[in-house]
Structures are given as C-alpha cells and as structure tokens.
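First the structure, then my questions, so here it is.
Complex shown without one protein chain; remaining protein chains in place.
And then subunit A:
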Amino acid sequence: MHDAVAETVRVEGARILATLIRTVGDVQIAEDAVQEAALAALGAWPVTGVPPQPRAWLTVTARRKAIDILRREQARRGKEEEGTRMIELARADLPPDEVVHDDLLRLIFTCCHPALSPPTQVALALRTLCGLSPAQIAGLLLSTEAATEKRLTRARQKIAAAHIPYRVPAPAELPARLPAVCGVIHSLYTSGHATFDVDACREAVRLAELLHALLPGQPAPGAVLALLLLTEARRPARLDASGAAVTLDCQDRTRWDAAAIARGIALLNASLEASRRRADPYQLQAAIAAEHARAASYDGTDWPEIVRLYDLLMSVAPNPAAGLARAVAAAEASGPAAGLALLADLPPDPRWHAVRADLLARAGRHAEAVEALTSSLAGTVTDVERRHREQRLAELRGLA
C-alpha cells in the first residue's frame, strides 16, 4: 500500500511541478511546495486512504503550500506580492492536459538547457521530472547526497539568476536543442546499465517515454526510446540465477522481451521515416540493437551488417565504446585478426584490455591473453565484471 502511494505521489508530483514552476516563476519555491504536498499526502493517505482524485488533491495542496511559501517570502522581504500569481494559485480547477503537456516540455528543455553542465542536467531531470530525492540521485550517479544537493541548489540559482527561460523551443530550434535532452536520457540509461542498476534504467525509459509522447513527430526521441527498449529487452538474460554476467553469445534468447523488441523496431522504423533516413547516432545504435534482437542465435547474427552500422556510427559520432564494439563485431565477421587491428587505434582502458584478451585467446595467443586480462583488472571494474573476468583468467591460465 505505502509503495503504491509513494509511486502515485512521485509520478503526479512531476506533472504538478511542471505547471507550478510556470505559475510561481521559481523552481525552488515550486519544488518546495510540491515536496510539502507530497509529505502531506504520504502522511494522510495511508490513514484516510487515497482520495478518489489524487491528482486534484495534490494539485490544490501544492498550490496552497506555494501560497504559504510566497506569503512567508513576502513578509521576509517586506515586498508586496504580485496579485496575478496569487489569483492563479488560489484556483481550484486542474490545468487542462494540453497545458500540462506544454509545461512538461518547458520543464524538460529547462532542465536540459545547454547553459547547464551535462551532469547537472541529469541530476535536475531526475529531481524534477522523475521526482527522486537527492539521496536517490546520488546513488544513481555515484555521488554523495551533499554533493548532489549542492549541484541542484546551484542549478536552481543559475536558472533564476541568469533567467534561463521556461519555454518550449520554437520548431526551428528543436533540432539544435533535442540532442542535449536525448543525451541526458541516454547517459542516465548507460550509467544504470554499466552497474546493473535497475532504477537508473527504469527512470531513463520513463523519461524517454515521456519525451516521445510529448514530441511524437520528432525522430530523435523515438530513436532514443527504441534504443532503450531494445537494450532493455535483453536485460532478463543478462544475469544468471547466481547474479553473474552472461555475455551476449551465451544468453538464453527465449528470455528476451519479445514485445519490447517489436515495439523498439517499430519505433526505429518510424523514426527513420521521420528523419528521411539520414541516420543519427541514436538511430544507428538502435539499428545495431535491433539487428542483435532479430538474430535467432549468436552464430546466426548478421555480423557484416553490424560492422557496417558501427562504421556509420563511428563516422557520425566516433567514441571509444562504439570503437570497441566494432572491433568485436569485426572479429565475428572476419576473424580475431581483423578485430585486433581495429583495437590498435583505440585508447586502452579496462574494457579495452578485456576485449583484447578475448580476441587474443581466440587467435590462440593464450599467454598474451592472460597478460591483457590481468591488465583489465587493474582499473575501475564492477563486481559483476570482476567475477566474470577472474573466472575467465583461471580458464586462460590453464590453456597458456
């Protein structure tokens, strides 16, 4: 019961916050008001039961709390409060859906404004759009609660002091502004993905669903949602019963989420249509994920096609992670030597050493593989990866 109440309060809170920020004209005051309303709900509802219209209850309560906060500010500053703001807040009716729709978009674009640093954009989105606490955000972003609080406070101060606008960009500006929003969602997803943290991934999918629902005609949000769904579809097979990592070649493909895969592929196709088939990095990554999802088995994967997609990805958005994945795909398509040749051009890090160890082992160079895998354990590695690599190292020592 309590978890369901907390979830309702959290989801409705983000919706109410988006409109309240516009009415109040201040992120901090609006956040405080929604927070106080949420606390009131969490205190009352487990006793009284959830009211028939929880959204209306929370909206009206948050507005009252905002009025209280504004009056306190007014008394402190000895300044007369703007009448129009107070009248707006005293209303008892709910804003229509299309108003909330626009307010949510305003909130998204303000959180992901290019004048804020990327980590701040992620933290702000988690706070305002997902309704997570600073402690929860710190857990997802591998930071401390104090540092996260500080980051959020500075962000709110900058939004207020620098007058970062609370506005949906004009259609002509959207192509320039959407990559930052998609970047926030994608980096949130990959941060969770790397640590097998269920929550970061779920919040990222939630944001991707929201952005796509708000801007259904834009190709980028559809591509990000497709990429997340196609990646998320493989999650049930990614860990075995003991919690150990299962690599793609050993995954039980019957455990993949077929419905998510079908939806991801449909979204990708619609996104490609909308962008007239000029692929962006998210579409290419989604296309690669779709190619894996379509294959009935690891050996049945169309590796030359995957290499071709990675070549395209590296030409539009070169990055070390994609470079590593391309080397793996090239090894599958044309043998370990082709993969090792591509690795030579990439910067070494723990994952690079691990991939190299795997390719060396497949080329029969076991002693070098042991050396590479040992190097891969020297840097920052998750516990799941460490267990996997240590087990593999023991196998390789036997062969070397």
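We adopt the following convention: a contact is a pair of C-beta atoms (placed from the backbone, for glycine too) under 8 Å apart; a residue touches a chain by one contact, two chains touch by 3 or more; residues count from 1.
Operating definition for what follows: contacts and distances are computed from a predicted model.
Novice: For the chain omitted from this view, which of "YciI family protein", "ABC transporter ATP-binding protein", "Putative zinc-finger domain-containing protein" or "4Fe-4S dicluster domain-containing protein" is its UniProt protein name?
Specialist: When "YciI family protein", "ABC transporter ATP-binding protein", "Putative zinc-finger domain-containing protein" or "4Fe-4S dicluster domain-containing protein" are compared with UniProt, the left-out chain turns out to be "YciI family protein".
Novice: Among A:162, A:258 or A:337, which one touches the chain that has been omitted from the display?
Specialist: A:162
Novice: Looking at the full complex, which residue from A:75, A:115 or A:213 touches the chain that isn't shown here?
Specialist: A:115
Novice: Taking the full complex into account, what residues of subunit A touch the chain not shown?
Specialist: Residues touching the hidden chain, for subunit A, are 113, 115, 161-165, 167.
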